[in-house]
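A short write-up of the structure that comes next.
Of the protein chains in this complex, all but one are displayed in their positions.
Presenting chain A:
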Amino acid sequence: MSPENGKHLPENYATGLNFEATELTLGLPGKPRVTISDGGAKSGTKRGFLETVDLNLGDKDCGQSQIDVQEAAKSPVSKAQVVGWPPVRGFRKNAMKSCKYVKVAVDGAPYLRKVDLQMYSSYQLLLSSLEDMFSCFIMRNYLNEKKIVDQVNGLEYVPTYEDKDGDWMMVGDVPWQMFVESCKRLRLMKSSEAIGLAPNTPPKCSSTT
């Protein structure tokens, strides 16, 4: 469910369309299939599944995931979406869609985790969960300072996030819902490196919530 996996095509893509990967060759039924191992387009089969891709991109109500053929060509790993495939009930597909997953990185930690921001209703709960995940830290005075301290090395970590505009902000400065909507990823930054971020960044919009 990684958001990186498809919506933004590289700038030079428009001129460099890879037509070969999307080339469809049809064979008559009964003829032996020639399969291509990377699983993009298949030649020789009556219905390579790329044929059944629904290019109705503007329709949100369809309930099924849609993707354009160019995207499939660009990244052989991400499959073109076939109508009604995988065979999962629309209800379930819609229920799973409403997750807002963001990656969480911690300076110095060798791994990333993912959290679903929609699971939390406040900063406290989010930070508490982060504490669990990177369990070598303890929370200190999270109500006020929103800092996390590593028990082992005594370093203070400041939770920060990258917003929709690509700016790095301190966690906690905007109302929770606004944060959920604009947060793209989280990073627990070492305090020393967070000096560049204004600790009391004014909220980005003037609404009060």
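Going forward, a contact is a pair of C-beta atoms (placed from the backbone, for glycine too) under 8 Å apart; a residue touches a chain by one contact, two chains touch by 3 or more; residues count from 1.
We take it that contacts and distances are computed from a predicted model.
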What is the missing chain called in its UniProt entry, if the choices are "Protein AUXIN SIGNALING F-BOX 2-like", "GPI-anchor transamidase", "Gem-associated protein 6" or "Exosome complex component RRP40"?
-> "Protein AUXIN SIGNALING F-BOX 2-like"
Touch residues of chain A, complete complex, unshown partner = 1-2, 5-6, 29-30, 32-33, 35, 37, 39, 42, 45-47, 49, 52, 62-65, 67, 77-93, 95-97, 99, 115-116, 118-121, 124-125, 128-129, 132-133
